[in-house]
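Take a look at the structure below.
Heads up, one of the protein chains got dropped from this complex, but the rest are sitting where they should.
For chain A:
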Amino acid sequence: MVDHEPQTVPLDAWHRSHGARMVDFAGYLMPVQYEGIITEHLHCRTGAALFDVSHMGQATLAGPAAAAALERVVTGDIAALKPGRQRYTLLMNQAGGIVDDLMVANFGNHLLLVLNAGRKHADVAHITAHLPTGVTLTPAFDRALLALQGPQAAAVLAELIPATAAMRFMDAIETTALGTDLTITRSGYTGEDGFEIGMPAAHAADVATALLADPRVKPAGLGARDSLRLEAGLPLYGNDIDESRTPIAANLGFAIGKRRKMTWDFLGGAAVRAAHDNGPAERLVGLRAEGRAPVRAGATLHDAAGAAAGQITSGTFAPSLDAPIALGYVRADLATDGTALTATLRGRAIALHVSPLPFVPHRYAR
C-alpha cells in the first residue's frame, strides 16, 4: 500500500518524450503503453521490445556463506547456483505462503536479487530479519532496470555489447559497456528470449536511447508486459500468488530445489511439505474462455454442477491468440486439463475450460 505521491523512475522524461501514457503502478509512475498494447505485445513476439522495469527492486546480498543465509527464507538451491548464473526462487513466510517471487543471480562475491516493486521494502525487512551477522542485504533501489525482450533481442544486444553473444538462458554477467557498468541477465517475464539490464540511474536514458536506435527495437509498456506474461503462464505477485498461497498450490514446485525437498529446511518448509505430500486444496490453472469477452481477476468460478469451484486471479485478452485467457485457483479435483467451468460475467454464464500452460510456448535460449 502506498499512501503518498507516486515516485518517478529515472526514465520518466524519456518515456513522456516517446509518447508513453503514464499510470501509477505499485507507487511508481510507469509507462502502460506507447503505441498501443496489442502492437507492442505483438512486436515483442516478433522483434525486440524495450521495457522499463526500474520500479523493481535490485539489492545485493554479500558476506560469508550469503547463499546459505538466503536459503533460510527462500525455496531454491542457492548454494548450488554457480557464478554467472541466475535462478527464479520464492521468498517464504512461516505459514508456507509466498512473500515474493524473485530472481537471484550469482556474481561471485555477491548475489543480486531482483524483487517485485510492491514488495521490495517488505522483502528487505523480511530477509534481513533472518540473516546471520556478517551477511548484509544492501538495497540498490535507485538503480534502473531495462528489459529487452523478443526473438531479435539477442542480435540487437550482441551488436552493442558483444559479451552478451555468448550468454544463454539464465546466464548473468557484469560488464562495462555503453558508458557505464551494467548487470545483464538473459531472462525476462514475457516467455520470449531476452535480457534484463541493470545500471545506475544516471545512465538509463543513454542506454535506452542506444537500444532504441536499432530499428528492430520498439518501446513497450507494462500493459504489454502483463499480457505477455499471462500468455507465458507466468504468475503475477499480488494477483496469482501471495502470502496465502503455497508454492505447491501455485504450481511453482519447480522453484523448490531438489536438495531443499529432502530437508524442507526453509522458512515455512513444513507447511509446504504438507501441501506437497497431501496435495493442496486448490491449484492455479490456465483457463480459456469461449467467445471474446475477457474474464478478469475476481470473477468466481463454478463447476458443471454449479458448485463453487474457485476464482480468477488474472485475466485478459491474449493478443497472440486473439482470445481471452486467464489464470485462476480451482478445487484440486477440477485442475485437470479440459475440465469445464463457468464464470459469471455481467449476469451471464461464460463457459471456460482448464487449459495447459503456457498458453504461448516459451522460446528461451537454453
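In this text, contacts are C-beta pairs under 8 Å (C-beta built on N, C-alpha and C of every residue); 3 or more make two chains touch, one makes a residue touch a chain; residues count from 1.
Note that contacts and distances are computed from a predicted model.
Asker: One chain of this complex is missing from the view, so tell me which of "Phenylalanine--tRNA ligase alpha subunit", "Branched-chain amino acid ABC transporter permease", "Ca-activated chloride channel family protein" or "Glycine cleavage system H protein" is its UniProt name.
Answerer: Going by its UniProt entry, the chain not pictured is "Glycine cleavage system H protein".
Asker: Which is it among A:W14, A:Y28, A:F195 or A:F317 that touches the chain not included here?
Answerer: In the full complex, the listed residue that touches the missing chain is A:F317.
Asker: Specify the residue from the set A:G150, A:G198, A:G223 or A:G328 that touches the hidden chain.
Answerer: For the chain that is not drawn, the touching residue is A:G223.
Asker: Which residue, A:H4, A:K258 or A:R292, contacts the hidden chain when the whole complex is considered?
Answerer: A:R292
Asker: On chain A, where is the contact patch with the chain that was removed from view?
Answerer: Missing-chain contacts on chain A: residues 32-33, 36-39, 41, 223, 226-227, 292-294, 296, 316-317, 319, 324, 346.
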